[in-house]
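The other protein chains are all here in position, but one chain of the complex has been omitted.
Now for chain A:
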Amino acid sequence: MAWLRFAVVALVLFCGSSLAAPDTINPSVRVKQADRLVDLASQLVKINTQLVFENTGSDAARYVLVALDESHANTLAYINAILVEPNKGGVKPLKVEETTVQNHEKSSNRFYRIDLKTPLTTGKSVTITLECIHTHHLEPFPREITQKEKQLVKYTGNHYIVSPYTVVKQKTTVNLSARNIESYTKLKPVTQTDMSLNYGPYENIPPFSEDPMLIHCENNTPFLTVRNLLRQIEVSHWGNIAIEETVDLEHTGAILKGSFSRYEYQRESGSGLSSVKNFKTILPASATDAYYRDDIGNISTSNMRVLSDAVELNLRPRFPLFGGWKTHYVVGYNVPSYEYLYNSGDQYILKIRFIDHIFDDMIVDDAVTRIILPEGCHNIQVKSPYPIDRLPDSLHFTYLDTKGRPVIVLHKENLIEHHIQDLEISYSFPRILMLQEPLLLIVALFLLFVLVIIYVRLDFSISKDEASENKLRIAGFVEKILSHQLKRINAYDAYDEQLNKLKQVKDVNSFNSSLRTITNDLKNETQAIADLQAKLKTDGPESAEKVAELQKLDKALKELLNQQQTLYVEKLIPAKINRTAFVEADGPLSKKKADIREKITALVKSLQN
C-alpha cells in the first residue's frame, strides 16, 4: 500500500508541476508604496505589509507576486492577503498560493501568488495588505543566561522589502517589547522612538534588493512553544462533546545557565524575568467541568473564571518555566453538543475548531487532532479551512461499544492563533442506532436475571443430598401441621370464650349452636393433622412422634373442655350445684387445662425448631 500511495503522490506532484505553467514576473507592475510593520513584541514575528501595486504596462495583470527570503520562508506559519478598497469601505480576503516563477526556480526566495478579483488594468493601482507570521524566527542571544540576566533576542531581516517588482517608496517600522536595545543596523534614514524603530523612506529600490537588518534587543515576553499537542474530541449524540488537550510545553527562550535559586526568585523582583509562572487559556463560553492535570494527578494551582463570552483558565504549571525547561499537562472540558453539532435527518455536520487557544501568541509545533464520532457513523467527510494532513482513521472503544467508534486523525505542523478555525465534518448516522446502547444494557441485565432465576430454580448438584431434601420435606409437613394446630388452638379459644359467655349469660341454645361449629372445626383440624402425621411417619419419625404426643395432649384438652361443658350445661345452668361446689369443680379443670396448654406450647416450640 505504501509504495502505491507514494506512486500516486509522485504522479500528482509531477503532473501538478508540469501542467501548471510557472508564473512570470510582469515587468510593468511596480510597487508604488510599501509600508511595513514588523512586530517583535512577542515571541512571534508579525510582519504586516501594505503594498500599493500599480500597472504601468499595457497588459492587464490577473495576479501579483510577493516573495519571502529563505529565512523568513522557513519560519512562515501563516500568510494572508487582504484587498483594501477604501472607497468601497471594505476589505476582502484574497487567495494566496505558493508558486514557482520563471527564471527564478533556483533562487532561494520563495514566491506567493495573490490572485486579484478583478485584473489590474493599465494605470490602475490596487492596495493589498499582506500579513505574514513567523515562528521561531527570533533567536535568543546569548543562548544561555543566568537567572538574574534579562533575555535578549536577535532579529535578522532585510532593510528592504523582498519584492519581485521595483519598489518606488518604502518604509519600515519595527515594534519592540522593551526600550532596551542592545544594537541595531543603521541604514539611514533611521530613527528610534520609545519602543520602535523607523527605517526609511527608501526610494526606487530595484527588485530583490538585499541589505541585512539586525536588531538585538531585550524581550522578556514568554517564549513558550507547544512541542506536541494532542487534541481529542469525543462526540456524543446524547448531548455532550468532551474535549481533552494533551500539551507538551517547552520554554524556548534563552536557556537557564547555572543554578536556580528559589531564594532569589522569591525575594528579588529582577530575578527570572523571562521565566513563565502562569498563562491563560481561553475555553469556549459553554465549557464546563474543566480539569487540569498531569501524569501524577491534579495540578492544584489553577483558577477558572467564567466570563460572559469565554471561560478563562489561569493555568500555573507545577513549577515556573525557565529557558529550556519543559512540562506536560492535560486540560479537558465538556461543551454541549447543540452548539457544534447540526443535523437534518440522519445527516450530521460537526463544526469544531481544529485547535483552540492555549496561550496568547502561542506556537504549536505539531498538532494532532483526533475526532471520535459516535459508533455507527459512516460517509465521513472532512472540510478544513486550510490544508491539513488526514492520517489513517482508527477505531476507539469505550463504554458499551461493540464495533468501535470511528476516529478521524488530523495532523498539521507549525500552527499559531490564526489557525483557530472551524473544521466541518459531515457524516451520516441512522438515528435508530441511538437505541443500541440502552437496549444492550437491557438485554444484558435481562440475561443476568434469567441466569439467576435458572440458577435458583434448578438443581445443579451432581449428587442428591437426601438428608437435606428430607429435612425440607419434614419442615414442610411440620409447617402445615403447625398451621392446623394454630387453627385448632383458635377453636379452643373460641370454645373457652363460649363457656365464659355461658357462665355469664346462661344461654344454652346459642351456646350449643356455636359449639357445633367449633367442634366441627376441631374435628376437621384434628383429622387433617392425623393425615399429615401419617405421611410424616415415613420421613421423620422423630417429628411424627412429637405430633403424636401433640394429638394425645389435644385429646386430653378436648376431654377437659367436654367435662367443663358438661359441668356448665348440666350443673351450673340448671343450678343443680351451688357456687362453692362449682368453683371447686371448675378450678381443677381450668388448672389442668392450663397445664395441658403449656405442654402444647412447649411441644409446638420444639416442633418449630
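The working rule: a contact is a pair of C-beta atoms (placed from the backbone, for glycine too) under 8 Å apart; a residue touches a chain by one contact, two chains touch by 3 or more; residues count from 1.
Methods note: contacts and distances are computed from a predicted model.
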**Name per UniProt, for the chain absent here [options: "Geranylgeranyl transferase type-2 subunit beta", "NADH dehydrogenase [ubiquinone] 1 alpha subcomplex subunit 13", "dolichyl-diphosphooligosaccharide--protein glycotransferase" or "LTO1 maturation factor of ABCE1"]** = "dolichyl-diphosphooligosaccharide--protein glycotransferase"
**Prompt:** So which of A:D39, A:E244, A:D294 or A:E312 would be touching the chain we can't see?
**Reply:** A:D294
**Message:** Please identify which residue in A:I489, A:A528, A:L567 or A:L589 touches the non-displayed chain.
**Reply:** A:I489
**Complete:** Residue positions on chain A contacting the omitted chain are 258-263, 267, 294-301, 318-319, 324-328, 397-401, 479, 482-483, 485-486, 489-490, 493, 594, 597-598, 600-601, 604-605, 607-608
